[in-house]
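Missing here: one protein chain of the complex. Every other protein chain is in place.
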Amino acid sequence: MSRLIFTIDDSRTIRDLLRTVLTGAGYRVEQAVDGIDGLERLDAANCPLPAAIITDVNMPRLDGLGFIERARERTRLAFVPILVLTTESDPAKKARARAAGATGWIVKPFAPDVLLQAVSRVTA
Amino acid sequence: MNDLDAIRLVYFEECDELLVELDRGLQQLAANGPDAETINAIFRAVHSIKGGAGAFGLERLVRFAHRVENILDDLRSGRFTPTDATCDLLFQASDRLADLVGKAKIGDEQAVGDETLIAEALEAHARQQASSDSVPEMPPGDDPFDLLAGLSFTPVPVSLETPASVGRWRLTLAPSRTLYACGDDIRNALTALAALGSCHTIIVTDALPTLDALDPHDGYLIWNVQLQADVDEAAIRAALEWSIDDLGLSIEPDPNGVVTPPGALQTPATPIASPDPAPSIDMQPARQEAEPTSQSPSVSVSKGQTSIRVDLARVDKLVDLVGELVINQAALHQCLGEIPKHQAAMANTAIANLDHLTRELQEGVMAMRAHPIGAVFQRMGRVVREASAATGKPVRLILSGEDIEVDRSIVEHLVDPLTHILRNAVDHGIEPAAGRSEAHKPPEGEIRLTARHRSDRLVIEISDDGRGIDTERVRTKAIERGLIDPQATIDAAQVHNLIFAPGFSTAAAISDLSGRGVGMDVVKRSITELGGRIVVQSEYGRGTTIILSLPLTLAVLDGMVFRAGGQTFIAPVGHVVESLTPDPAKVFSLSDGSLIYNGRGQHLPVVDVGACLTSNPCINHAHVPLVMIVESEQGQRMALAVDDIVQQSQIVIKSIEKNYARVAGIAAATILGNGDVALIIDVDALVGWQDGRPGHPAIDHDRNRPELSWT
Partner (left out) sequence: MDMTQAMRQPDRDAPEKVMVFAIDGREYGIDIMSVREIRSWVTITPLPRTPDYISGVINIRGTVLPIINLAARLAPGVEHATVRDVIVVLEIGDRIAGILVDQVSDIVEIKAGDIQDLPSATTDSVREFVFGLLTHDGRVVCLLRSGELLPEPAAA
């Protein structure tokens, strides 16, 4: 069974891009549209533990950093690598992501190779 | 279509939605002032447009969106307070964003006007506001090219302070518990280092406590790494970028080369693919081609599992199939009708269930094509703003019913007619400032754009508080142009609707009646092509309302099947009031031979469907066997003389026009259970027909172009 990557983004375009690139590389992909949706889906009893989570930062209801903080509070998700998708190259913002518990980040727009490298780096 | 093209389509589709969100947000901002959630929504819309644009290398769009986003970020963080001027500028920016998206969609990103002027105006405005809000001036926005350059998650900054490449490094990694708390693993850092060159790693276990004192969440191990790689320190730091603060990292050049002390553990130095040194903006789906995705590009999960996106062509195919199903069902009914009743009882129960299921299936499929009309309405905001700017008349557009859903094919075709009507309303309906103050109206004109459901139709109203239509002027003009008989007694409503007559007027000809004659025949034509109707109501001096009534779907309708003149016809059930055998005492003939039926206190004209649409009249020597009372869209009732009412049934609409032409009095065709074609009558077109001929010219001003057709 291929490994599961869980992606959270409010933009359908980005979700589709992520799905295409990731499934193209042989991953399974589950998706959520914002932080709340992501937590609900990950908390669902039938949701397998993902090999990694990729989340956008700017989202309605619960943003990416809020999502990470809450995910880290859950025993089940505490050590799952979480990559943050960000258009910000500002180091302060990256530091905030790290402080929230992000494993790493991918700067948008991302080339497929870059995305896959980042994923394989945390799921190796 | 490859995957990327498919996603590109998704992107532009999403952009349309985001632009609607943006517009809605801006309208809220303009109406209710700054509110965190509104500003956030506006910000997110622009942000998402930018994000996707970056993925497709739409640099110009990225650059502009980025500048707008910066201003919105300032708003969001309260660096300045928005004013009306801010909203105006943001509306302009939103319009320009829409232009850029539109141009990018057709691959013509170069050919747009100079959006930098708007960006500059916006930035200057923000600076000015910020200083007048006595908040320190905002920092200049990031250069958007930073974003484009920062494609890789491992950017390689060029640092002048760093010594040139040395080749041998000694690294100590003493990761804190934070590293693990971030879902990270020292392995990831070691793998990243191994990608740079060859590593010899020694684990120092000195700090490892006894088992009872061990906190499983903490890190006790220290890794000493000897790295042999032709890189400088900055590159090492870049490779460890994500976790650099939590690794307890120290880096120093290694003068001694590789030393492997006895008993030391070695991590296997399996390098992963080296980072792409020059990532390109263009997404090349190379990997997807090597290993095809399991997911078809035309079906993709959109909002998690709560919604899916399906290629429109697939839904259309379903719509067609449901149509075929309905026809086949009619065929079944017909077969069953020929079997003796007692033998058909069970089959009849089964087919009743089938009817029910088919209807649900049909409604379900049509719901898949449903689309909120808000998307079109929001675009009208811009139309009105532009018309308002062009004429110098301040006008406010008030929307309601944006959530009303309607078949997608109809939504798409509403843009042009609505644009035309709204422009006309601003241009000719709303009075100039002087006129408004004379009429004791507020200086700002008001146009309401409303959508609502009425039985099985969508009703859109465009009403303005302008000067209205001067009935006398229209009447005079119509007589001059030979459109109506000077002797004709026609009411105001009929006069108003003359503005839709082809060639009725030009703006110059009747400049002060609101000039709505311009192109209104074209508007009417596009609405009737959708199976819709258009009506105007106006009160001179008070304003004008244009009402569009459209079918919710273009495919299936509930029809009353009846016979007339030996042929089978269908009347849309929505038009049918009742059918009855008229009491001969209530049928009167007038001197011209036409008949009147007095039903429920109303005198209704009798229209003989047989005489109108076949060569066999239904009325014989003033004997009317059966009438079906119908009501036109404009509320005019008439009694259709028919031979027989067969049944009510769901029918599939088939266009006649597609392969032939419009036919007077006929809206479209359908296919009966036995495979024969039956014609759907156009109730509105039959209003006023007498003796089987199209009637009064004042009402039937475009008798050569019947009002309904379906495609």
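By written order: A and B. Residues from 1 in each chain.
Going forward, contacts are C-beta pairs under 8 Å (C-beta built on N, C-alpha and C of every residue); 3 or more make two chains touch, one makes a residue touch a chain.
Computed from a predicted model, the values in this text were never measured in an experiment.
Within the full complex, the chain left out of the display contacts the shown chains B.
Note that of B:Gly25, B:Pro82, B:Gly219 or B:Gly323, the residue touching the chain absent from this view is B:Gly323. For the chain left out of this panel, the touching residue among B:Leu458, B:Val474 or B:Leu613 is B:Leu613.
Interface residues of subunit B with the unshown chain, by the touch rule above, are 320, 323-324, 327, 567, 612-614, 654-666, 669, 671, 675-679.
By our rule, only the chains that are shown with their structure count from here on.
Per-chain Cα centroids separate subunit A from subunit B by 29 Å. Of all residues in subunit B, those touching subunit A in their complex are 3-4, 6-7, 10-11, 13-14, 40-41, 43-44, 47-48, 50-52, 54-55, 57, 142, 146-148, 150-153, 155, 180-185, 187-188, 191-192, 241-243, 245-246, 272-273, 275-276, 279-281, 283-288, 290-295, 297, 300-304, 309.
Interface of subunit A with subunit B (complex): residues 10-17, 19-21, 23-26, 30-33, 37, 41, 58-60, 72, 78-82, 87, 89-90, 94-95, 98, 101-114, 116-118, 120-122, 124.
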